[in-house]
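All protein chains but one are shown in place.
Let's look at subunit A:
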Amino acid sequence: MEDGSVRLEKVVMRFGDFTAIDTTTLEIGSGEFFSFLGPSGCGKTTLLNMISGFLVPSEGRVLIGGEPMGGVSVNRRPTAMIFQNLALFPLMTVFENIEFGLEVRGVDRKARREASERLLALVALEGSGPKRISELSGGQKQRVAIARALAVEPRVLLLDEPLSALDLKLRQHMRAELKAIQRKTGITFIYITHDQGEALTMSDRVAVMSAGRIQQVADPVTLYRSPATGFVAAFVGENNRLETTLIERQGERVRLDGCALGELAGRVAATSGLHRGDRAALYIRPEHLRPVDEGESGPTLAATLEAVHFEGAWVVLEARLEASGELLRVQLGHEISRQYTDTLVAGRRMIFGYDPDDAVVLPEDGGPRVDEATGEVVEAGDV
């Protein structure tokens, strides 16, 4: 297997006065399924275009397989892109689409046809070769786009939100299929999405981006369990954010002063620079809160129910904190909510507790911690 690693070295992209990508350094391993996750306009597509060669970085450089890509044009890079709108060639058949990359490389007709037959089998579209693009369904077009990109045997496959045009069921099915194809081929996949579900389910690692900066690079579980910045905590999954002051720190465990909310507790990263007296934000996920009895030991939050949303597998509660007036979102699983079936009504007073291990504490205005010298994001647990 050829080296499909991608390295961004202090890459900066500016359009006039606008900085689309701030100094970014990142290493993506060969054969990795790597995702860039962020809201639209965060710069993730710009990064992808720099790797594919459609954009030349204002500063820094891009290496693929250890080779610098400066001066290497789009059509000479060992990458292939799957576009958001797929960009299949409508005047060509499925065969011609898949074989296009080989045709322009001068591969003879017979070898081309063999390759496209093999790829059609890989994406489960045997026999569809002579069809026109307009005869295919959305999912089939998706597969042709994948086959066409794989035909040129790229070391890196770049995917620009390719599933966004599909309906929910098909999207979930294609996730599994993409992941399977990635495993089978061993090609580095770099995936762009604003859909955290896609990023979390498929990726080996995810880079969360905001405003031209990488906020955190981590595997999906770490990303969810230990967000490194307030942005990640708010963007990935849901979180209740409470403002506190740190009272005491013992390793990763902290005691917090929640002001009117009383004493709270949570967990900080070992590398966190938070100290006694610092302002800190406490993040608790809705599914980590549970109803407890009055007087229970550990941190508790008293609130009045405002709304109850039954969502089938779970129930979402919106409750107003008595002490601060902030809104708290609580998600109760089936088992727990059943105990309260008839009594979960607006106006009811409830006390919620949580395990401090599930509550992440971050500096109040914390952005990503970036090494000024290398431009690399310093990850929690790295030092």
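As a working rule, a contact is a pair of C-beta atoms (placed from the backbone, for glycine too) under 8 Å apart; a residue touches a chain by one contact, two chains touch by 3 or more; residues count from 1.
Simple rule for what comes next: contacts and distances are computed from a predicted model.
Trainee: What does the UniProt entry say the missing chain is called, choosing from "Heme exporter protein C", "Monosaccharide ABC transporter substrate-binding protein, CUT2 family", "ABC-type spermidine/putrescine transport system permease subunit II" or "Circularly permuted type 2 ATP-grasp protein"?
Mentor: Missing chain, UniProt protein name: "ABC-type spermidine/putrescine transport system permease subunit II".
Trainee: Given the contact definition stated above, which residue among A:21, A:80, A:146 or A:359 touches the chain not shown here?
Mentor: Candidates A:21, A:80, A:146 or A:359; residue touching the omitted chain: A:80.
Trainee: Can you list where subunit A touches the absent chain?
Mentor: 52, 54, 73-76, 79-81, 83, 85, 87-89, 91, 100-101, 103-105, 132, 134-135, 148-149, 151-152
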